[in-house]
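Omission of a single protein chain aside, the complex is shown with its protein chains in their original locations.
After this line comes chain A, so read on.
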């Protein structure tokens, strides 16, 4: 009886693992395709052709064309590709900042911890969008303004999380023993704590992509990011708003859906990795 139940459970688990892996693979493949094709189509995305302006979606132009005859499918994919690449860069930078700060806060003593906590509270205390706008404006807007703005504003919550984990680890017997054995703080941090923090770090990193991408979209939507001729998802969406009243729904709908898809894909990929890296979480 109990054996049968166990087998059923095992079967369900196996399916779930398979499903997770499939979803993970599909997500990564989708994101990779968007990133690569968008990169290749970068020049094509800016091509204007007034002889084909304001076309609704059709076989030739899946997402239709806008008021300057730009192919919205190509433009959307190019915009999302840039978002993904920018997301990769900024999320990586943010995660590294978070990892180092979180670790040093817990390891380097009370004074550093106080400083880092203050920094975290400072960044989290200012409304995110406002800080983002301030930084990117101060850095001269444009691509690097946005990149720096996003990179410098997304580390705080992950840093706080890692700091908490390190505090917990510090009190665990094996770390204390290693400490008593005379190992240095740096040795403890990188040899004993870092491997334990890796799952949190990787999950945090991947789950930061959607944030970074959405924030990139928001800030360009508000007109602080890139020049309007560049293909960026925020620019595409904010331009489409003007044309909604005229019934040109396709300009907003498809790019919006694709953006949502990209964000969801990152989310699923992150969740799957999280489960794989920390199998204990299935019991939660």
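Everything that follows uses one rule, which is that contacts are C-beta pairs under 8 Å (C-beta built on N, C-alpha and C of every residue); 3 or more make two chains touch, one makes a residue touch a chain; residues count from 1.
As a convention for this text, contacts and distances are computed from a predicted model.
Protein name for the hidden chain, per its UniProt entry and selected from "Probable glycine dehydrogenase (decarboxylating) subunit 1", "ABC transporter substrate-binding protein", "Membrane protein" or "NADH-quinone oxidoreductase subunit L": "ABC transporter substrate-binding protein". Considering the full assembly, A:244 is the residue among A:118, A:244 or A:257 that touches the omitted chain.
Summary of contacts with the chain left out: across A:62, A:129, A:261 or A:276, the touching residue is A:129.
Taking the whole complex into account, chain A touches the unshown chain at residues 48-50, 53, 67-68, 129-130, 133, 141, 157, 161, 200, 203-204, 207, 210-211, 214-215, 217-218, 221-224, 227-229, 237-239, 241-246, 260, 263, 267, 270-271, 274, 278, 281, 284.
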